[in-house]
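Below is a structure I'd like to ask you about.
With one protein chain held back, the other chains of the complex are shown just where they sit.
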Amino acid sequence: MDHALLDDYALNSPLRKKNNKLKLALVAAALLVGVSSTSPVAPLFIALTMSLAAILLGKVPARFYLGLAAAPLSFALFGAVIILFFFGSGPEIFSLEIFGQRVGASAEGAKMAVLVVSRTVSGICCLFFLATTTPMVELFALLKGLRLPDTFVELSMMIYRYIFVFLDVAVKMRHAQVTRLGCDGFRSSVRSFSMMAGTLFLRTMDQGEKLYTAMDARCYDGKLSLFEEKRPIRAQELLAASTYVTVIAALAYLSRGTSIF
Amino acid sequence: MTLIETKNLRYSYPDGTSAVQGVDLKIERGEKIAFVGPNGSGKSTLFLLLNGTLRPAGGEVLISGRPIRYDSRSLRETRKKVGIVFQNSDDQLFAPTVRQDVGFGPVNLGLSKEEAEERVARALEYVGIEGLKDRPPHHLSGGQKKRAAIAGVMAMDPEVMILDEPLSNLDPAGSEEVMGLLEELNERGTTMIISTHDVDLAYRWSDRVYLLADGKIADQGRPEEIFGQTKLLFGSGLRQPLIMEVYDEISRRDLAAPGKRPRTLPELVGHLTPPDLRWMKVPSGTKVGETLSTEGTTAKGSDLPRRERVKVVHLQEEGRAVVETLDRTIGIGTVIVSDTDEMNGEDLKRMEEEWEIDLVGVMGTRSRAFADSCGITADISSNVIDRTILRALCGEVVLILTNGGMVEHTRRRIEDYCRQSGMRIKVFVLDGKREVKAGSTEPAYSCQGKVA
Partner (left out) sequence: MEGFLPHPWWEVWYVLSLPVVVYGIYRINQLAKERRETLPLLALAGAFIFVLSSLKLPSVTGSCSHPTGAGMGAILFGPAITAVLCLIVLVYQALFLAHGGITTLGANVFSMGIAGPAVAYLVYRGCTRSKMNFYVSIFFAAALADLATYLVTSLQLALAFPSATGGVLESFGAFGTVFALTQVPLAIVEGVVTALIFKYIIQVKGDVMVRLKVIDEKRLGKLKEMISA
């Protein structure tokens, strides 16, 4: 259950040292363009380029990447199917019989479904690029720089740190339970799960007290500090990023309204 | 100067159970104190009372002679002076990266950004995890986490550092690293207090021991005194240190020379008397009562000269006799203590040519870095002084690479040992004050070469 794998990838990513504002801006721009596009062309382009960037530049293993994309993709396809059959008017392209009911898919529906899937894929790839190249620890400085409230950023930082502590604890508890056959059958699973969650919660509270004592021992006065790393932007990176954004924006604009159907 | 003092300190948990019942203690500057007691004896609670986190129900805590005041400003002062490293590093390391966590203390003390950064850099370098500064704590091993926690407290420059069970959850390598670090810190002038139920650790490391049981101080004093009281120890759920146990056993069998109880392995070895009677091959024609002087080599077959005077007690068949050892000397070993801060790679090469060095020991993070940069692998990297003494007793030549105050500390330890045990080890201290002349038999370094 090695969950925060993405962050671990980011910590070891070859792109980690690149300027974070640039990466964030790039991803944000690509997300926006993808989501706002009215045709599948631009989003699919973004999806392709972002995934290639992650795999080739970010050295993320291709198989892992695809596996990661599987879950959100399936959600998207699921939703898309619904849209296919319920959205849009116009002539029917094809229809299906489900439980004696006839459901038809219109051209508009198909168009929308394809668009939605393409937008989702583009979004997912942008997200993955960010997640696998920028570790959370770098983003905190960024968040403070964006003038988000201090409390918010401090909370985020501590939550980040303790997620790993608790994941460890939860996994160990889980193993201990499984060893004692706590997960045989639905009822016992529910009971075991609840006990584990309850214990985890109590540990949480305990840990809170201990953490507070330790912070107090180092003169905690309610504020946290941040040492920021200066990561310079190289001109060519800035150029490359701006070019990319311009390209995808142009693509989205030019292809607006076009579709497969 | 008394840094910490408590008078009749009392504290109870919220649910009423008494945790600390009338504790009087005194900690002097520069001391290494170990609080020893079984689990639940109140050690952790006591520490929280010493830094003002808990308020006593009775009695008082005095820091540098003044009682703790519990307003926030005074508490800050107290916590600046008295730092605590908690048992579980995960309770202490809460920031996303090591660097940020270590910087937490200095920033809270109100230091400027530059000063805080400098303190952090120094602390990280000192504990030897400079390369891990951008890592999140969950990417660190147990020993690294502990060192990061220590760095975080170190960066606040406390006068007293308290460590609650510093070696819990550490593997042997990690434990050695941390203990070495604590030794260095003490050399630098920080008063160290640890709590542990590892009696062997407390026995060999501390200057003074406080025995804690049921929230009371059962006894306090030098380690040899405290750990000699077996009844008290067992009553408190502890046991005797291994070295002491071994010494007591061999004493009982008359195999030990009398003297002060040994605290370290070399001291223990020094107490062993050689066997008095044994079989030996003797040249033909030897008569009973004759004294022979034998020249041989040590059991391992190395070329160390070994001389013995024996008296023939009984003759067996041709060539064998029972002899009694009158005295024996093994070739004296040599220890060269060298300050790496005053050395470079060239000096090292010259030293290797001049002396026939058998082993190299390295002590201290800076010296370790120096050794790495010269491509030297240490033969002795932990418990260096004790192990060096042991090897020197077998006649070997050992070079110790260390730095700073530890150079003097090493020399002193070896001299103390020689004085107490009557063994002879040659010690040379090189702190690079003068140039070496190639080919000379005596190193032309500073005049601190002494024959102990």
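Going in written order, the chains are labelled A and B, and every chain counts its residues from 1.
Keep in mind that, in the parts below, contacts are C-beta pairs under 8 Å (C-beta built on N, C-alpha and C of every residue); 3 or more make two chains touch, one makes a residue touch a chain.
Model, not experiment: these values are computed from the prediction.
By the touch rule given at the top, the unshown chain touches A in the complete complex. From the options A:Met112, A:Ala141, A:Ala217 or A:Leu251, the residue with contact to the chain not on display is A:Met112. Only one of A:Ile55, A:Ala110 or A:Ile124 touches the chain withheld from this view, namely A:Ile124. Between the chain not shown and the residues A:Leu26, A:Ile55, A:Ala110 or A:Met136, the one that touches is A:Met136. The residue from A:Val190, A:Ile233 or A:Ala250 that touches the chain not shown here is A:Val190. Residue-level contact of chain A with the missing chain is found at 1, 3-7, 31, 34-36, 43, 68-69, 71-72, 75-76, 78-79, 82-83, 85-90, 106, 108-109, 112, 116, 119-124, 126-128, 130-131, 136, 149, 151-152, 154-156, 158-163, 165-167, 170, 174, 183, 186, 189-191, 193-195, 197-202, 204-205, 207-209, 211-212, 215-216, 220, 222.
The rule we apply is simple: only the chains that are shown with their structure count from here on.
The mean-CA centres of chain A and chain B are about 50 angstrom from one another, to the nearest whole unit.
Within the complex formed with chain A, the residues of chain B that make contact are 48, 51, 53, 76, 79-80, 83-84, 86, 88, 90-97, 99-100, 103-105, 107-109, 116-117, 120, 134-139, 152-153, 156. Those residues of chain A lying in contact with chain B across their complex are 8, 11, 135-137, 140, 157-158, 160-162, 164-165, 168, 207, 210-211, 213-221, 224-227, 229.
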